[in-house]
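All protein chains but one are shown at their positions in the complex.
Presenting chain A:
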Amino acid sequence: MTQDTLAPPAPTTGSPLLRVADAIADRRSAAMGSFRSRFGRLPTPARYVPAAILLIVLVLLPVWDKNLRSSTGSGIPVIGTPNTSFSGVLFLVGAFALCAIGLNVVVGFAGLLDLGYVGFYAVGAYTVSVFGSPSSDLATAYPWLICVPIGIAIAMVAGVILGGPTLRLRGDYLAIVTLGFGEIVRLAAVNTSWLGNRSGISNIPKPPGEKADGSKLFGVVDITPFYWLILAFIIVILVLISNLERSRVGRAWLAIREDEDAAELMGVPTFRFKLWAFAIGAAVGGISGGIFASRQGFINPDTFDVLTSILFLAAVVIGGSGNKFGVILGAVIVVYVPERLRGFDESLFGAWFVVLIVALLVALISQRKKLLSSTARAIATIVGGLLGFVVAVSVGTQLHSIVTDVGTDNPTRLLVGALVLVAIAGIVLTRLIGLASGDGPKAVALFLGAFVTVLLGAIAPYVFDEIGDGVQALRYFAFGIALIVMSVFRPQGLLPNRRRATELADRKKEVAAGVNA
């Protein structure tokens, strides 16, 4: 379906303010529309090429890393994770991405705020563990291939059990009840002996399969097969969810999100479809939890706390609620970045929060200033931010080794301080250039601005070693701030759903019109 959100041009009556708002919105939607329609006009196979390339890269990432590690001793430069297993990190990103996709059905499509999604993740994990582990109370240990479908089914049932009585509630009330559900699941695990109490369950089965040499394919050391497994699940689930999205079910979900009462009066059995959203979200969470459990081989209730729920939600909100690819990006941000920074130094745990917040601020400030079409701005910010991150990590690593070699010498600090000042000057300069010029140079300015700010943000923790203590505690505090900032400035997420983006643009116009009237 070709979407043309461009409305006929508005007659320029009204105040200059309204006209400016109109012009901005038109330019913005024109830029977005032209990219989308140009892409949409490509022949179908051509449209799959970028996705195929991306997929091949994703599949080969851990292999490349492993080869590099065996030949040069370190993994993929910059994006590799020197101090943790790269494939393990990729797997965890996948598990979170799967959860974000499932939660997106509930939050993004049907508009139901679910704060206890970790409950379904836990149900999936615990079901696979109880049914599959020889050390659980169950007499027979079932193989993995049987455990996972059981896990999906029981997670779905849990979704229906939770949804049945609670989906009559709306908005905040639903959020509170679901928050309770997540805790109930965890506390039930803590207090139930056949769920292993606090110590959890071990000997969780792994998927079947052998390598050519007869050793197990899904082992403990090499996580790559698990990563491929979860990647395969993500692709299958994405296809299935897209099928739902482009069907009567997807329309019903959107209608419920937009106006539940009107939807019901137009013949949508709202309760039934909300329950379906819950059940499907729960099933996807169950799959993710089940695979996570078998990869770990051991689970306990600590893994399934409320904060994990909030991280899932953060992935959905930051990535762009309602856009299934956006939420995957959100999962990458939530999981990969802290893992990338793990291990050099305690203080580095905090670095990515600085990165995150600074990158967000750059994106948001540029959004506020309405400097560019949203596509150009997003590309400039993302590319600039990524490059900044890449350089910051390598430079920061070098700096850190200098600091540790020399000791925490004042000269080094001074050097770094000078660098920081240069960076700040760079930002100011680029902003000035940006403000003084047309669209093209503005893109460059934004790119440089994002680059430099993120560079600064990533280096800062290397410099200020004192941040080290208590950074763990800051983790979620920073998340809270990030979420608040997001909700204020860019509620549609970094990679928003097309509709949400136009909604925001229209709101601005309405505000402008309101001022006029």
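Some notes on this structure:
To be clear about the criterion, a contact is a pair of C-beta atoms (placed from the backbone, for glycine too) under 8 Å apart; a residue touches a chain by one contact, two chains touch by 3 or more; residues count from 1.
The working rule: contacts and distances are computed from a predicted model.
Here one chain is missing from view; checked against "Succinate dehydrogenase subunit C", "ABC transporter ATP-binding protein", "Stage III sporulation protein AC" or "Replication restart DNA helicase PriA", UniProt names that protein "ABC transporter ATP-binding protein". Touch with the chain omitted from the figure is made, among A:T270, A:S294 or A:N323, by A:T270. Only one of the listed residues, A:I280, A:I299 or A:V316, touches the absent chain: A:I280. Interface with the hidden chain, as seen from chain A, comprises residues 1-5, 7-11, 13, 240, 243-244, 247-252, 254-255, 258-259, 261-270, 272, 276, 280, 499-500, 502-503, 506, 509-510, 513-514, 517.
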